[in-house]
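Yeah, one chain of the complex is gone here, protein chain that is, but the others are all in their spots.
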Amino acid sequence: MKKIKIFNDPIYGFITIQSAIVFKIIEHPYFQRLRRISQMGLSYLVYPGANHTRFHHALGGVYLMQKVIDTLRMKNVKISKSEEEALYIAILLHDIGHGPFSHTLEHSIVKNIQHEEISLHFMEFLNKEFKEKLSLAIQIFKGEYSREFMHQLISSQLDIDRLDYLKRDSFYSGVAEGNINSERLIAMLNVKNENLVIDSKGIYSVEKFIIARRLMYWQVYLHKTSLIAEAILVKILKRAKELTKLGDKLLASEALQYFLKSNIDKNDFDNNRLHLFSKLDDNDIISALKAWCNHKDFVLSSLCKSIINRKLPKVEMQNQKFSKNYFDKIEKTVAQNLSINKEQLQYFVFKGEIKNIAYSSVNERINILYKNGDIADITEASDNLNIQALSKSVIKYFICYPKGLLN
Amino acid sequence: MKKIKIFNDPIYGFITIQSAIVFKIIEHPYFQRLRRISQMGLSYLVYPGANHTRFHHALGGVYLMQKVIDTLRMKNVKISKSEEEALYIAILLHDIGHGPFSHTLEHSIVKNIQHEEISLHFMEFLNKEFKEKLSLAIQIFKGEYSREFMHQLISSQLDIDRLDYLKRDSFYSGVAEGNINSERLIAMLNVKNENLVIDSKGIYSVEKFIIARRLMYWQVYLHKTSLIAEAILVKILKRAKELTKLGDKLLASEALQYFLKSNIDKNDFDNNRLHLFSKLDDNDIISALKAWCNHKDFVLSSLCKSIINRKLPKVEMQNQKFSKNYFDKIEKTVAQNLSINKEQLQYFVFKGEIKNIAYSSVNERINILYKNGDIADITEASDNLNIQALSKSVIKYFICYPKGLLN
Amino acid sequence: MKKIKIFNDPIYGFITIQSAIVFKIIEHPYFQRLRRISQMGLSYLVYPGANHTRFHHALGGVYLMQKVIDTLRMKNVKISKSEEEALYIAILLHDIGHGPFSHTLEHSIVKNIQHEEISLHFMEFLNKEFKEKLSLAIQIFKGEYSREFMHQLISSQLDIDRLDYLKRDSFYSGVAEGNINSERLIAMLNVKNENLVIDSKGIYSVEKFIIARRLMYWQVYLHKTSLIAEAILVKILKRAKELTKLGDKLLASEALQYFLKSNIDKNDFDNNRLHLFSKLDDNDIISALKAWCNHKDFVLSSLCKSIINRKLPKVEMQNQKFSKNYFDKIEKTVAQNLSINKEQLQYFVFKGEIKNIAYSSVNERINILYKNGDIADITEASDNLNIQALSKSVIKYFICYPKGLLN
Partner (left out) sequence: MKKIKIFNDPIYGFITIQSAIVFKIIEHPYFQRLRRISQMGLSYLVYPGANHTRFHHALGGVYLMQKVIDTLRMKNVKISKSEEEALYIAILLHDIGHGPFSHTLEHSIVKNIQHEEISLHFMEFLNKEFKEKLSLAIQIFKGEYSREFMHQLISSQLDIDRLDYLKRDSFYSGVAEGNINSERLIAMLNVKNENLVIDSKGIYSVEKFIIARRLMYWQVYLHKTSLIAEAILVKILKRAKELTKLGDKLLASEALQYFLKSNIDKNDFDNNRLHLFSKLDDNDIISALKAWCNHKDFVLSSLCKSIINRKLPKVEMQNQKFSKNYFDKIEKTVAQNLSINKEQLQYFVFKGEIKNIAYSSVNERINILYKNGDIADITEASDNLNIQALSKSVIKYFICYPKGLLN
């Protein structure tokens, strides 16, 4: 008799896992670790409800994939049993390569490796452990399987990843405007010439999806407070690595200590490093920050305290670049007030820019399928909304410095 | 001790009425009649959940107005007790002038009178009955009160009417993408120089509101099936009036018979007519349609049956005008098949256009208030989305003819 | 290619109909008529959101039945394609025999016929029209099919009917405490020896379901205001029939007039009467009430006005019978004040009782299936809650008389 595993989900109700291999992967320590990696990093400092994990997101992906497969089969797209299972595995593992605080620390812990590459490492490792049962999933993940729509379901402008994370992040953060109707969008999915398309009556839903995604970016993901918290977290890791290089043995978990003192990049990332990497999660980082609050290095302890006690610096954000004059003036004031040198100053006063494109037709298009069989990109298909306006990248500039030091 | 009246609302939970006069107006037969007028007319033929009434919408307006007043007072906008009550009354009665099937039959039952004018009639009548206690509400409703934001709350691009009906219609129709975050939008409301403005951090919410509204228009209010059902309903009334004029005494309620044979316009609309008008609701129309299904006039009975049994004609809709040739061809085929003459033909084959502007900065603007006190229209304020694109009116053309007669 | 029909539902999102015959039944005028019969009768006078229809409830039943079939198949219960379709048809049509205002007028329009019997009439009529394709559904509906759980899904203490209407009525009335988790309950369904059972870990959900149902009864279905409105509606029909018998030709739709003057019972209910019955819906009743508000018979017009204008009489409700003295005193006062005779008095002063059993193990049990294969009734299975306490019938007594006549 089939064993069925049910997970409760505040969003979808129940997530039912019927595949034995999928369930075994979920039970693997490498996957269980995702229970300890939050989906939205430090956003909980702004949105106190945003404590959901990559574990739950990955399960949500499987749920939506089940809906996709039901829908496509109803529309007479043939999907075999083994393709179905491979799709579940691929979406389950698409983000397994994320380290603690996900995107934020993507380039702080290891160097020049995208999380997708680490995901692939994990998948290949598990493929051996599970006797090559992940091979088709890996093919799909890498975009090497003949049926392109399957890869597009894992990674494209309208993939299952986005359909779940936008809904989930909106739900948990309480930013209800970001809510998308994943179910409706999925009901509109179709396949034409082995490529993913949207039935034409789904145009408004796609538009709404693009707008909601853009809203989530500017209001949540790029919210200036979490933006700055994340910038500081990156600076903390940078400082910790510097101090480590100078011989300081910082309090930290064994795995974190390893990555602080080593400079692992793409070529060094073997199974040993993979295993060490798998020991890292958000707890390692937060525990380290808490310990470092008492470190004698003024830079390190100050930055850590600003995160732990949520005493974040001032951020200004605008559509134009900040003038050099203005920046210099701030630097000078801060340097004097804190009595710090040029090298330390970069940790307290810094600037940056953030960029977002709501819809990019350059990389991958969202294709609309008309009843007569024609296909058009959403920017052409939508006769009402100037989606092209959304295809321009928007840049904002920010500047960050300690609170209270400047008027 | 104050008497408090509580209404359950699936959307807001509870709607609490604390004002005695507001509650008395709700109990008045003129207002109770709104229980029998559906908010979305014939849309329930497409969205089976859309059976909510104008009664509930009006109560919802009062609820949101309470939130607005709380918010504005928190932002130190002074609103007196009597202004507060007047705002509740004004929003409660803003739509009381709607007849059966609301907008659809707005010009079929009486002539050249907007429902707002009839609302005003009702309000003035009730003002006498309630000893001038509605005077300030009437001033606000007419836009004659000195504090302009109060009228703007009743009628503008971002008024309480819209905030409730978009949310309510989206909720009951099950078109979740049309859901707007009324609570959030209200939290962003402010008053500057006695005019309604939106705090600048509410820009994304306003954009989402405009997009959601546009989506609701194209996907729900202008859905081609309800569009055509409504067009047929108008034609039924037209035909019924013609037959009445020819001496046919159609089965209908007393009040409906009166309006079928009279041609009441603005100048004739006295208190007697008001009272007769108040006797009409959706039941009069549907009961008449049911009775007329058996009428000997082929046109009348056919049209009525198409609504009652939901056997609706074919609709084609496109962005360009239909060619005269195409239309002529259809007319010819239908005339032959149904053996009907030119005069009858207009009831079975017809065309039309629908137009919608998502945001119109011509009439009234949505003004954004910046922290430095500056004000800008949303089209200028939004640096990301080309809301100007949404300011263009979009026109679609449709053509309608009996099913199965053409290809 | 299969034609798929999608209905929006605020509760379940989308209801997808894939079966051609199911869709054709939905399109039939006999079924479309359910769009005009509200699920909760006059409850909207208390809960203004409760305007949903039997049409939507029936579709909701099909949706839940789809979930049931998915669940049972996952648990290795074999259900053939034709059984599946029969289950959809049976649940779709289980309530088609309801007339206007459903239960309220069940014995006012026709005599001694349960709505289930009329449903069966409709099903048998449609079975001929659809070439015997409903035969298996009818067998299941009548409880004559060998696999008993199928009938239990249509009619038992935990049937699909209840799972949808409790959820739907709770949702639309806004009485959130009545909300049941249909999805969870369905996930717990199982079949043992061809009988419907609940997996033991579903005990708490069943308990909650019983409690929620009881709450809905006392708080909503038996709410004293809707109770009295319904009692008055019954009295109106009674009075109308009496007046008709006396030769008064009341204003009413043709079909309603027929049933007012005829006394149709089980034996007379042929296809002609079925067809006439199918012409009735809530509009006939409400339109008649509106017309009768001006009838010269004081009793009839008074009662009609009390519904239409929602000026309902006073109700007292208690756990003990009212004393004869008290009732006599009221009768006397009212008779004097309204100057009415004994015969008229019964329309204005009356008493009654209402009874409800939250869980009745006498008729049909809810059986719990343990992991070891044992089965027990829920009252025995639940070691925590005294569900037996819920098996006692609760009786309340009410008395009703005009407002304001008795302080």
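Order of writing sets the labels: A, B and C. Residues in every chain begin at 1.
Rule of thumb we're sticking to: contacts are C-beta pairs under 8 Å (C-beta built on N, C-alpha and C of every residue); 3 or more make two chains touch, one makes a residue touch a chain.
Keep in mind the model is a prediction, meaning the values are calculated, not measured.
Counted over the whole complex, the shown chains touched by the missing one are A, B, C.
In the complete assembly, the contact with the undisplayed chain comes from A:Phe171, out of A:Phe171, A:Tyr258 or A:Tyr397.
Touching the chain that is not shown, out of A:Arg36, A:Lys201 or A:Lys314: A:Arg36 (per the contact rule at the top). Touch with the chain that is not drawn comes from one residue among A:Tyr44, A:Tyr258, A:Phe327 or A:Tyr397, which is A:Tyr44.
Interface note for the absent chain: among C:Glu27, C:Glu177 or C:Asp328, the touching residue is C:Glu177. The set of chain B residues touching the chain not shown comprises 1-2, 4, 6, 13-14, 16, 18, 74, 76, 183-184, 187. Contact between chain A and the absent chain runs through residues 7-11, 13, 27, 29, 32, 35-36, 38, 44-45, 47-49, 51-53, 55-56, 59, 171-176, 253-254, 279, 282-284, 286-287, 290-291, 294, 308-310. Listed for chain C, the residues touching the missing chain in the whole complex are 176-177, 179-181, 184, 204-205, 207-208, 211-212, 214-215, 218-219, 319, 358, 383-386, 389-390, 394.
We adopt the following convention: only the chains that are shown with their structure count from here on.
If you sketch which chains touch which, every chain touches every other chain without exception. Distance between Cα centroids is largest for the pairing of chain B with A.
Every chain gets a centre from its CA atoms, and the centre nearest the mean of all protein CA atoms is that of B.
With centres set at the average Cα position, the gap from chain A to chain C is 50 Å. In this assembly, the C-alpha centroid of chain A lies 43 Å from the C-alpha centroid of chain B. The distance from the centre of chain B to the centre of chain C, with each centre set as the mean of the Cα atoms, comes to 32 Å.
The set of chain A residues that touch two or more partner chains comprises 184.
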